[in-house]
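Only a single protein chain was left out; the remaining protein chains are all shown in position.
Moving on, here comes subunit A:
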Amino acid sequence: MRMSLAQRVLLTWLFSLLFLIMLVLKLDEKAPWNWFIIFIPIWIFDTILIVMLIVKMAGRCKSGYDPRNGAQNMKKKSWYLTAMLLKLAFCLALCARLEKFTNMLLCLVFIPLWILLIGGLIELGYNVFYVRRD
């Protein structure tokens, strides 16, 4: 089952809006909540995406699946799953740091995000500079 563009946009919009509202409440000291609670929309959104990715990847194991041209697709899906896990690791580390559970440097918190952004830039750069030239 594939969601339509409108459904995907609505999902992203709804969770972004919820997160921003909770973030503003926290930053303006109107809500004395834990940072992990503020990030609840992010956790839910990430969980939905990870489950969707895993279900799609598991679909390959079904009997009767045509594996032609599947290797490239599987590689892409694996990268997406890694990217989601990196994002999740970054959010968890950030929350831990904001809640002062740990005193690690912000450079260490940002490492998963940097890997994610560099990976995204490489993929995008390939599309912008290489594929177009072809």
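Simple rule for what comes next: a contact is a pair of C-beta atoms (placed from the backbone, for glycine too) under 8 Å apart; a residue touches a chain by one contact, two chains touch by 3 or more; residues count from 1.
Simple rule for what comes next: contacts and distances are computed from a predicted model.
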Since a chain is absent, check the UniProt entry for it and pick the matching name: "ATP-dependent DNA helicase 2 subunit KU70", "ETC complex I subunit conserved region-domain-containing protein", "Transmembrane protein 203" or "Signal peptidase subunit 3". "Transmembrane protein 203"
Where subunit A meets the chain that is not shown, the residues are 4-6, 8-13, 16-17, 20, 23-24, 27-28, 49, 53, 80, 83-84, 105-107, 109-110, 113-114, 117-118, 120-121, 124-125, 127-128
